[in-house]
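Yeah, one chain of the complex is gone here, protein chain that is, but the others are all in their spots.
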Amino acid sequence: MTETMLLVPMRTAKQGVALNQGKLKDAYKKETSTVEIKQEDMDRLGLKTGDRVRLRAGTEEVIVSCKPRKEGKKVQDTATGIIFLPYGPISSALMTDGDTAGTGMPDSKHLIVEIEGPLAQEESDG
Amino acid sequence: MSSALRIVNGKIYDPANNIDGEVRDICIQDGKIVESVPGDTPKIDAHGMVVMPGGVDIHSHIAGPKTNLARKFQPEDHRYDPHPGTEFTRSGAGGIVPSTFATGYRFATLGYTTVMEAAVPPLSARHVLEELEDTAILDKGYYVLMGNNSFLHRMLEKGRMEEFRNAVAWWLNASKAYTIKLVCPGGDEQWKGDKNATINQIDEKIHSFDITPRQVIKALIDTANDLGLPHPAHIHCNNLGHSGNYTTTLDTMRAAEGRKAHITHIQFNSYGGEPGKNPTSKAKEISDFINENPNISADVGQVMFGKSVSMTADAPLAWMLRHVKERKWINCDTECESGCGIIPFEYQQNVYTHTLQWAIGLELFLMAKDPWRMVLSTDHPNGGSFLNYPRLIRLLMDRDFRKQEAAAVNQKALLSTSLLDLDREYSLQEIAIVTRAAPARLLGLKHKGHLGVGADADITIYDEHENREEMFKTARYVLKDGHLFIKNHEFCADPVGRIYQVAPDYDKKIEDEIRPFFDEYYSVQFDNYPVFDTHVETEIVPTYPVQ
Amino acid sequence: MKLTVHTPPEVPLEAEILSPTSLAGLSEAEVSALIVHHGNRKEALGEFFSVNGKMNGRLELEGDLSFVKLIGQGMADGEMFIEGNVSGHLGCGMSGGRIVLNGDAQDWVGEDMTGGSITINGNAGHMVGSGVRGAEQGMLGGEIFVRGNCKNEAGGAMRRGLVAIGGNSGDFTGLNMVAGTVIVLGEMGIRTGSNMKRGSVISMNPARMIPSFSYSCTYQPIFLRFYLNYLRDVGFEIDDAWLNGSYQRWCGDAISLNKGEVLLYQS
Amino acid sequence: MKIRSTEITDTFAEAFKMSAARIIITAESDYWAMAAAQSVTGFATSVIGCRCEAGIEKTLSPKETPDQRPGVSVLLFANSTKGVGNRLVERIGQSVMTCPTTACFNGLDGTEEKFSVGEKLRYFGDGYQGSKVLNDRKMWRIPVMEGEFLIDDSFGIQAAVGGGNLLFLGKELSSTLQAATAAAEAMRKLPNIILPMPGGVVRSGSKPGSRYKALPASTNDAFCPTLRGSAPKTELGEDEACVLEIVIDGLDESSVAEAMRQGMHAAVEAGGEGLARITAGNYGGNLGQYKIGLHPLLQD
Partner (left out) sequence: MDSSVAAEPNIRVVKNATCTFCGCVCDDMELTVDLDQKRITKAKNACVLGKAWFAEHSVDESRPVAMIEGKEVSLDEAIDEAAKILVNARFPVIYGMSNSTSEAQRETVKMADLLSANVDSTSSVCHGPTGMGLQGVGEPTTTLGEVKNRADMIVYWGCNPSDCHPRLSTHYAVNPKGMYIPNGRKDRTVINVDVRSTTTTNIADVFVQVKPGSDFELLWGLRILVRGGKLNPAFEEQTGVPIDVIENLASRLMSCNYGILFFGMGLTMTRGRHYNASALHMLATDLNEHTHFVVKPARGHGNVTGADTVMSWQTGYPFGINFNRGYPRHEPGEFTTTDIMCRGEADAACIIASDPMANFAKPAIDHMKKIPMISFDPKPTPTSQAARVAFTTACYGINTPGTVYRMDDIPIPLRPAFESPFPSDLDILKPLVKRIRELKRAQY
């Protein structure tokens, strides 16, 4: 299934910890290549934890795994159609527009992407 | 390479040594002025020129957190006044608040070699010291803010004067500052703690402490005197900028009870009239008091027409100014120590209040019987940039110019002052006093501000020019510690200036009292608070404590 | 006089001397010898341009100018015709004369402009006719015509003058406007007129208004005929229906003086 | 000199220097443009009592107006730039701004003098007014209940000619009136002039001064047929029993002269035998700056 969603790259404590170990290390690579999706959206797309999905923005695409997003304990979080990915080379690769609108800052936290998944194992390996 | 030099044929103005325009030689060896140098020593021929000690600025805002915020938020101002580098000098940005290097070079171009930064909270000591290190050429120091210090307020509240004094000394050491600065004592506490209130009269109670500003003022004046600081407590009075504030100023000066105190940019505190209404001039009342009380010194804080930035530790004042015109505004609270407000401003000739401020400043200069105790400042950049000094000097020296300028200002305001009745013209010797000799003496910098044997060879040589503004705009030669760095108006070297601090003795036990206060109320560790000795190189100016 | 690029700069070339005002009275050789800033080096203009003809108030530029910045800075008179895409700050601080660009321009076209006119027959970048960072007001006069699209902050902090965009504009059109007129014949991005005090932003398409703008009414503003006719005269395609049409009038920004307006054509 | 049976006196019309403005009033329709024009030119027959003289110059098609709507061009004359300006402010404020759908524009370009009109009327907007500057034209938009009133910031004022005149001396009322009416109709078609009097024609021609101190002018007794027997001096012949006058104000002397020329021809045609004589008023040439001779106008 393919849908258009809003990708918000973000920081997580895990990513911060992994960053210290080294950006070329597995822990960092793993953390920065797992997209968080609201359970409701996962269900609609037919995704399970660990499934591979393709994210496409403009001419660029990446393949990442997915997991359901943890929500706050006491609140009703209504945001659907938004997915989150810890900052890293993968989120940057989807930042295809370098226009900073005269600020120096691309719209790093507001990327419109197409999400496609779950992918078959062969495809995601290729 | 010999470091000796002889300046010949110049007219010397050295008021501290009673030399008033005589043609004499000045001899320099190893950075100091000496009796004589060998005959074959290189010479500077100062024929037709005026030789003065390097200028000394007792009160300018040139470095530290608020200065830097004022820089950061005015790109539109820097943009049109770039400061290109040269083979010898760094580049920078000019404008109303220049970058550090540009500040140093531009002061030096006017012939200044020593400048004091007037207000920094101790928590930002490292910051100001790093900036001062990057301020080219000049010798400098800074005054540390203590008028809104919560720990000191507590000591005072409990009447623990001994601990108060030790704490002040600890703070001076920890921050490597030059003297104690008070800015609107109690005002920032109200500002931060009472929804932007302020305190105007010195006998009002300070929010959440059982003390009044008068007690803070008195205690800090006394402490500065007792510790024997080279420069006494440097006071920005309460009620600054408000109509009718001259009584607060008189009260503050009386609170010194005969002990030494310096009232800064006193022009801003010499207003009559009723609060909220148009001010009037009380320059005479203020001058009379200072003329009669030799323990008090002041700098004027002249307002000059044109662009300025109000940047002050008097946070409520900046907020008041913001209501004049809704311009961009910065406020910055410093925990347990201070507040700060910044707002771009412009003094306009046609505005009543601005003209009045301009005229009061000039009245104060012209009414001062003792120029050694009423020295030149614009409270840069509050009253206008230091680049206005040459123009200000011309206003003081040239009555006709003054009248001509007065014709263009708000006449209602002008005529409410006595400026047009004051015919006095400053002599070159008096200019040398208010720009060099006096500030150096008030600062207790014994090697500065004069050309006697043993003085630092900080020397400025101006082409003599009838138009004093032109004359003082760019020095032909300037030497720092005997080192020629401006030659024929061009930089030929980039000497590094000193940073002065004081280091009064104190009872180390006070640290046991301060430490828990830090643990509870500060966001930094007590042990990390004092500036490490390795941080910057400073020179300690001795103190002479009262036994 | 005509200047043709023979060697495109490898890094940005700052050539503020490229204006009829700066080149007035100079010979071919003198122009070739003028200093421009190629990155951090000073080089002769002739290293990049071949110079032909006499300078008689009209200057033509042609070639790969995509790295050339500050063309027409401070221009006060004369005419300049440019073939090719240019980098930033075209006509900044301009006070008179006319620039016509057949190509695209990058950011900051006509910043701090006080007079004269700039016509861009392609697209323009961000901050067309906008005030410099930190300043309370920007453009003080003059006219900027962009046939194609522009990006964000068109007419930002403008105080006087006219910015007309034939295509679409980006976000924050008329941001911080003090007065003046911005006309967008295409569509505008979001947050039009944020913090505007006075002035007009006019578009021929519907727009999403920030909620601090209040809808007043739909009416036929007579003054607009003057603008649309004027734009037609300078070569924009103006639909007759716009001249006689009705416009929604939105007042704002309520956060500021609330005396600005956004007029949106109602088909 | 005679044209047909009508004698043309060899005299001249003595005209005066005045100041004038041209205003273009546009509106949604001819009807509303004319309504405003009539109102703005109302009660403006003579500077003596009305402080200005105004009239409709012509109607304009949408192609001819600045905002491409139907319009009317109006000329207004007074003794000074300031006089014209102040009348514009009063009259446009009361008669144009009030009138539905109108806008009001300056109709004189390139004049040396300008007077702020929109710039003064804008205050009616109570702070909600706004200005627009396009291509050196500054206009004000003043919010009104129906939309907004658009008016130029300032109006050009130029030197002009007032008091051009013709006197029609007839044998009886009806032919004199016919002659004058025809003359006025012919003259009204011409540009740059107006005939400020009702229908273009005035019967109460005046002389300067009066036996009563308060009055600056009084009836022209030398031309009153009823006083031929009692006035100290009369200008009328025995068979001249009715006099009507046409007053012409124009932007320049030649326009006034042309109007007089055409007016005379039309009057002679329409008046026939009944129109005994055409002459013009003057004060011996001592008061006015312009002398427009009748004979020269008719020679060619």
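Read from first to last, the chains carry the letters A, B, C and D; within each, the first residue is number 1.
Note that in this section a contact is a pair of C-beta atoms (placed from the backbone, for glycine too) under 8 Å apart; a residue touches a chain by one contact, two chains touch by 3 or more.
Here the structure is a predicted model, which is why all the values come from computation and not from measurement.
**Student:** Write out, one label after another, the shown chains that touch the chain missing from the document.
**Tutor:** For the complete complex, the undisplayed chain touches A, B, C.
**Student:** For the full complex, which residue in C:28, C:171, C:187 or C:239 touches the chain that was left out?
**Tutor:** Of the listed residues, the one touching the omitted chain is C:171.
**Student:** Looking beyond the chains shown, say which of B:65, B:187, B:232 or B:482 touches the absent one.
**Tutor:** Considering all chains, including the one not shown, the answer is B:65.
**Student:** Can you say which of B:36, B:91 or B:467 touches the chain missing from this structure?
**Tutor:** That would be B:91, which touches the missing chain.
**Student:** Pick out which of B:289, B:329 or B:352 touches the chain that's been left out of the picture.
**Tutor:** Of these options, the touching residue for the absent chain is B:329.
**Student:** For review purposes, identify every residue of chain A that touches the missing chain, sorted by number.
**Tutor:** The list for chain A reads 6, 8, 10-13, 16-24, 60, 69, 71-75, 77-79, 82, 84, 87-89, 92-93, 95-110.
**Student:** Even though one chain is hidden, which residues of chain B still touch it in the full complex?
**Tutor:** Residues of chain B in contact with the hidden chain: 63, 65, 67-68, 71-76, 78-79, 82-85, 90-93, 95, 97-102, 123-127, 130-131, 134, 150, 191-193, 195-196, 208, 319, 327-336, 342-343, 520-525, 527-528, 530, 532-535.
**Student:** Can you list, in ascending order, the chain C residues touching the missing chain?
**Tutor:** 10-12, 14, 37-41, 67, 88, 107-108, 126-127, 133-134, 171-172, 175, 190-191, 194, 208-212, 214, 254-255
We adopt the following convention: only the chains that are shown with their structure count from here on.
**Student:** As a quick test, compute the distance in whole Å between the mean CA positions of chain B and chain C.
**Tutor:** Centres of chain B and chain C (C-alpha means) sit 46 Å apart.
**Student:** So how far apart, in whole Å, are chain A and chain C when each is placed at the average of its C-alpha atoms?
**Tutor:** About 39 Å separates the centre of chain A from that of chain C.
**Student:** As a quick test, compute the distance in whole Å between the mean CA positions of chain A and chain B.
**Tutor:** 56
**Student:** Which positions in chain C are in touch with at least two other chains?
**Tutor:** none
**Student:** For chain D, which residues are shared contacts with two or more other chains?
**Tutor:** Residues of chain D never touch two or more of the other chains.
**Student:** What residues on chain C touch chain A, complex-wise?
**Tutor:** Residues in contact with chain A: 107-108, 125-127, 151-153, 170-171.
**Student:** Once bound in the complex, which stretches of chain D touch chain C?
**Tutor:** 66-69, 103, 127-128, 130-135, 137, 139, 141, 147-148, 150
**Student:** In their shared complex, at which residues does chain C touch chain B?
**Tutor:** Contact set of chain C toward chain B: 132-136.
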